[in-house]
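The structure under discussion appears below in the form of structure tokens.
The other protein chains are all here in position, but one chain of the complex has been omitted.
Right after this comes chain A.
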């Protein structure tokens, strides 16, 4: 694409739909290729937003965010030719500096180690999901696996509860099925506030769904969870980690249970540490996935060992509306923004 075509196509992105303002510093100029790095043209970016978070005026959805898939535009001359060449499909390992930088058509990538090749057999919109929610889910499941296996040796049935049926929860469901296997001694449950998201989750290989209706009393929610997860819950993967979800999971967690916490709730949670110790339970943060894990994830997709979860693609011009819909749980599955594309693709 020629430079003047880029300028013509670009549309400014300040959207103020019901108070949501999308990051809008746009770059009309193609940045220089960094020394030893490459220049990437963004094609798809995952839209990441927690339900109900948009309303906070200080919390803006980030563009291009943590999930970037694109095409190599140009490569610094000092890089060996075999690694990257113009036209390669790549994904970017998430980096704080880039994810908040606003709508950029082109991204200068100084560290090529953070760039992973994606074979053309994987559509780019699917590849876009990997660095963010895919990697987070993968990292969480990997962290849970040793604990689950340890319990499977002594327990007849191990119950795993995933809190949050958004993009990352759906990835976790598929990955858990693959890595720990949904055989008779493991039951996977998914809990969420939105019935629509839960119905989608049902098609992603969980044993059962539990409706955590925010309007219901906490005790009622706990009773319902205990009812569905016979024998209590052994491992919780909480992608929300708000005070409410943590207290609910603590009430249903078995002895020696494990809670993996992630998410962007940013609220303080009070827990009684003595009780935790007495019940030999643990709370562990979901680690940030490594580049190697991201590569493993790409390989899993290529070898078709794991199917990606449901997703929908939206043109980036509609970003404001997309984030609004995500906050209202009107979109189930992952939402992906496409840059300079006209086609809308879904896999459902």
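To be clear about the criterion, a residue touches a chain if its C-beta (ideal position, glycine included) is under 8 Å from a C-beta of that chain, and two chains touch if they have at least 3 such contacts; residues count from 1.
Assume contacts and distances are computed from a predicted model.
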Ask   = Looking only at the UniProt record of the hidden chain, which name from "Translation initiation factor eIF2B subunit beta", "Phosphotransferase", "Coiled-coil domain-containing protein 22" or "V-type proton ATPase subunit a" is the right one?
value = "Phosphotransferase"
Request  = Kindly state which of the options A:195, A:276 or A:291 is in contact with the chain not pictured.
outcome  = A:195
Query = Since one chain has been left out of the picture, which residues of chain A touch it in the full complex?
reply = 19, 55-56, 195-196, 198-199, 209, 211, 213-220, 224, 227-228, 243, 267, 270
